[in-house]
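Complex shown without one protein chain; remaining protein chains in place.
Going by the order they are written in, the chains are A and B; count residues from 1 in each one.
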């Protein structure tokens, strides 16, 4: 095992989660490379080989648009999220990219204070070790949800 | 602290969880040594010194039987699980065995999509560092549930 790599991926996951949970949504696209892919799908879809997800973005610019929409709609202000992310399982491919898979659980806290178990699933990631500036970023993050009940507010980053 | 050991135990926990959560049940017995013990009990039973658990297996063969029963009954297909496992606390005994204790939480996702907080508790493990083939495996995993409400479907691995 490459401990340093394991640590860096855990740290990336923790920073990603805290940016969303602490309402610093504008920082979210920067966790991806410029042509980064972000997709939300369900385990059922993955098992059936259905390629389409609920959300599919193929660049940082698209993620920035999404953040702007969320801010305009004030969707995000009415609730909070809290991510708990498990230890990543890492496969090293060629030198530049690693694949990682991590369990996650997200709680949603409504403005009334009510807290619910909002989503569970796994992240399936391709991570660029160095974007040229010494930073680790997602080339691809696929969010595979366990449940097929899709909330209409799912536009919010997971 | 022995960082390498800590890492390897975390990795074992993560692989164990993902095998179950990703419906690769047949891989589950292989996380144990041939005469591995697997037990599910409750915190209340442990505190009262009651030795008997809800489930008690004393070999990999028994675990394989259980997986076969679950597949035959199609119990597993109607639901999904998602484990989140905390950082293990490790005590090194003699050279061959380590003791580890980790908090866990398991969500259950029904085929309707409904997600519930299914079980919480702690793992109390004895881990063999090397099974002779360089692999780390459980000599014993005791699953200590916080709740004494026992679901009849508990036959599914935790």
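Everything that follows uses one rule, which is that contacts are C-beta pairs under 8 Å (C-beta built on N, C-alpha and C of every residue); 3 or more make two chains touch, one makes a residue touch a chain.
Here the structure is a predicted model, which is why all the values come from computation and not from measurement.
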{"item": "Residue of B:20, B:63 or B:84 touching the missing chain in the full complex", "value": "B:84"}
{"item": "Which of B:57, B:105, B:128 or B:156 contacts the chain that the document leaves out", "value": "B:105"}
{"item": "Contact footprint on subunit B, counting only the chain that is left out", "value": "1, 3, 6, 43, 84, 86-89, 101, 103-105, 117, 119-122, 146-149"}
{"item": "Positions on subunit A where the hidden chain makes contact", "value": "3-4, 7-8, 10-11, 13-15, 17-18, 21-22, 80, 82-85, 105, 107, 109, 112-117"}
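The rule we apply is simple: only the chains that are shown with their structure count from here on.
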{"item": "Fitting subunit A to subunit B on CA atoms, where both chains share a sequence, rotation angle to nearest 5 degrees", "value": "120"}
{"item": "Mean-CA-position distance for subunit B and subunit A (Å)", "value": "27"}
